[in-house]
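Every protein chain of the complex appears in place save one, which is left out.
Lettered A and B in written order, each chain numbered from 1.
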Amino acid sequence: MKKFRTLFVSALVLTMTVALCGCGGDKAGEGDAITVGIPQDIEDSLDPHTAVAAGTREVLFNVFEGLLKPDSNGDLKPAVASEYSIEDEGKTYTFKLRDGITFHNGAAVTADDVIASIERCADTSNGEPLVAAFSNIADIVKTDDKTVTIHLTEADTDFLCNLTTAIIPADNIDNAASNPIGTGPYMYVSRSPQENIILKRYDGYWGEKAYIENVTFKVISNPDTIVMNLEGGSVDLFPRVTTAQAAQLSDNFEIKEGTMNLVQALYLNNAVKPFDDERVRQALCYAVDPKEIMDYAFEGRGSEIGSSMFPSFGKYFMPELNDTYNQDIEKAKALLTEAGYPDGFEFSIKVPSNYTQHVDTAQILKEEFKKIGVTANIELIEWSSWLSDVYSGREYEGTVIGVDASTLSPRALLGRFVSDAGNNFVNFSDPEYDAAFKAAVSSTDDAVQTENYKKCEKILADKAANVYIQDPAELVAINKKFTGYEFYPVYAQDISKIRLAK
Amino acid sequence: MKNKFKNKDFNLIVGLILAAVVIIPAVVGIFWTPYDTEAMSSSLKLSGSSLAHPMGCDNFGRDILSRVMSGSSTTLLIGLGTVLIGAVAGTLIGALTGYYGGLVDDIFMRFNDVMFSFPSLLLALVFVAVMGSGRMQLLFALGIAFIPSYVRIVRAEYVRARNLDYVKSAKLAGASDIRVMFVHILPNTVKVLINSVLIGFNNAVLAEAGLSFLGIGVQPPDASLGRMLADSQTYLFNRPGMAVAPGITLIVMVLGISLLGKSKLVTER
Partner (left out) sequence: MTNILKKILSSLLTILVVACLVFLAFAVIPGDPAVAKLGTQATPDKLNALRHEMGLDIPLMKRFATWIAGVIHGDFGNSYSYSMPVSKLIADKLPVTIILTLYSFVIMIVLSVSVAIFAARKENSGLDRFIQILTQVIMSIPPFFGGIIITLIFGLGLRLFAPGGYVSYGINMFKFLGYMFWPALAIALPKGAMAFSLLYSGLVTERKKDYARTAYSRGNSTKDVFYKHLLRNACIPVVTFFGMALADMIAGSIVIEQVFGIPGLGRILLTSIQNRDYPVVEAIIVCIAILVTVSNLLVDVLYRVIDPRTVISE
């Protein structure tokens, strides 16, 4: 019977040794690998044409390239195409493909691949093309193996912004989601749902090759463990840590600060009572101090905004609009009285529960509205309910959310406030705005266009379409072993520029 | 445990004290807390314990003591509500099927066994997935998830009592089935029921905390012990204390109730 005891003791010892040996962090060949934490897995698709989530786009940025590609300043640079020309008053675009450029499978990129990729995104058999702007394409012609010409039905100054659409091999379109092949600095190796996505440097890349060979995007879906993951050494880089998390990190990490390029606001349903009254909306604007929100929830970080435009859009951003409403409780109360709500009112703010930053903001807004006698009830809902009830159903009173720009054009931000826009989820309606927006879009003169976009922004601020708050700070925590992180004005985590710090 | 502390009912005394330590503040917390549980203050952010804030303040500068009080009252109410739903529905179903028996009983029991063999946390998780998260949804999800355990116990008691003399004589005396079921048999199941109610309460408390910890239970800004524990993980490096207050509260509550369940008052027939 001694066996029995020995068995137990050895079992105990074994489990303990396994536990203790398994820990020691041996990172073989540091510098050959980096682990990047991402807050959510790629849940839409690895197919760059059907992927919609921002979180997906920023990972796929490393794998795919379009004819053109944005750089960190937001300028479009030739990628798959080495040069291009615009003729016929902006109706004909000719692209010359880069010499020697290959896909990750080694095959050369040909005009046929480009045409197949663009035609796939312009295909209307499902009712609507994958890239809306491509409905404007009249035809696309292969001049020779290395040259493609696109003819538009009508001139569109924003058309180039859409040519960042990924170019993929024509013969891989059917497998695009399961076996992604592109032309970017990294190639796809494997994925494990809710665990990781693994990329490897593509040594046949046409441009400056990436420094680090192996990249693991590790999914960390429990935001409360991000600090532990970073400090424990299992993650080297995490884009978008919260200010609270940043404050918890040790000296081993560098915190880079950029902006998220979001218009964070309390969006109000302009069609329901009491928000159909401009004065009520203005009263809420006067009650809110964006600085206070940034102080409480964001450690004082973030850039104040006063309309649906964020600072990265340089020439379109109007900092003077930040002062349209400065916190003034008396004025807010006066406006409420004038509008017939001397004792305030009650309304609900629906917030998607997965966005901590918006939930935090809503909680502070609630406290601020108390001061003018308005009771805000926070209603946390799931992201999918937010999409169906608030965004497409428009059944809400107020919601805190950040709106981003899908392309590098102000049209992406301002277009949604046109009275009959399909994505005008705040039901904003103003004839003057519609006119200004139309003038901006149809103009080919840059000065006129800019002027009209600015007019749109001013109207949104004056009419208090929404309670604008901030463009939240984007904090990137990066282990000091590494350097070279760059911010982009679009969703992108460019790993190819990251290298070992010396 | 039974063989020791022969004369004094150690379990009862300690259980009562521990339960009181947590439940009294929790009951008070329903009506009053030292500070507004949602009031924020940037200067008090993550401050340690002081005279004004004995447990310190959280990442929004909210008083942790107040939040623990209100969080435990949420937990307490959900626990009670769950037990109420589970026990009432469970007793009804258990009494009817156990008393009458037959095919309906067979089918019900098969179904009940399936439900019972499923971990209740998982059942609740499925119900929350179907009904959505929030305080009321959680209450019903847990309540329904716990019904099978009561059905099992109550039914067993009724099957046993069905053939006992006192039931037979009551029937002979002309008492209606309903009367026999709820006037004659029910009082005799109370002892067993109390014990399972106490165990059920604890399981409900743990399930509530677990689901809120996962972020699909009680939703902020409502305070909840599970949610507070989840939030505290970010600050584990520099302020591990944030996890201590809600964690200890949870342990003391569960410990107190389970000791009560082991006291002679409940275990002795």
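The rule is simple: a residue touches a chain if its C-beta (ideal position, glycine included) is under 8 Å from a C-beta of that chain, and two chains touch if they have at least 3 such contacts.
Just so it is clear, the model here is predicted, and its values are computed rather than measured.
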Omitted-chain contact residue, chosen from A:Gly233, A:Pro319 or A:Pro342: A:Gly233
Hidden-chain contact residue, picked from the options A:Asn105, A:Thr153, A:Ser192 or A:Asn252: A:Ser192
Residue of A:Leu387, A:Val448 or A:Ala501 touching the missing chain in the full complex: A:Leu387
Subunit B residues that touch the omitted chain in the full complex: 1-4, 110-111, 113-114, 117-122, 125-126, 129-131, 202, 206, 209-210, 213-214, 216, 226, 229, 232-233, 236-237, 240, 243, 247, 250-252, 254-255, 258-259
Interface with the unshown chain - residue positions in subunit A: 1, 4-5, 8, 11-12, 15-16, 18-23, 25, 40-41, 43-47, 52-53, 126-128, 177-178, 192-195, 219-222, 225, 228-229, 231-235, 354, 382-385, 387-388, 391-392, 422-423
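In this text, only the chains that are shown with their structure count from here on.
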Inter-chain centre distance, subunit A versus subunit B - centres from mean C-alpha coordinates, in Å: 43
Complex contacts: residues of subunit B adjacent to subunit A: 38-40, 42, 59-61, 132-134, 215, 219-221, 230-238
Contact set on subunit A toward subunit B in their complex: 222-228, 231, 244-245, 248, 250, 295-297, 353, 359-360, 363-364, 366-367, 378, 380, 382, 385
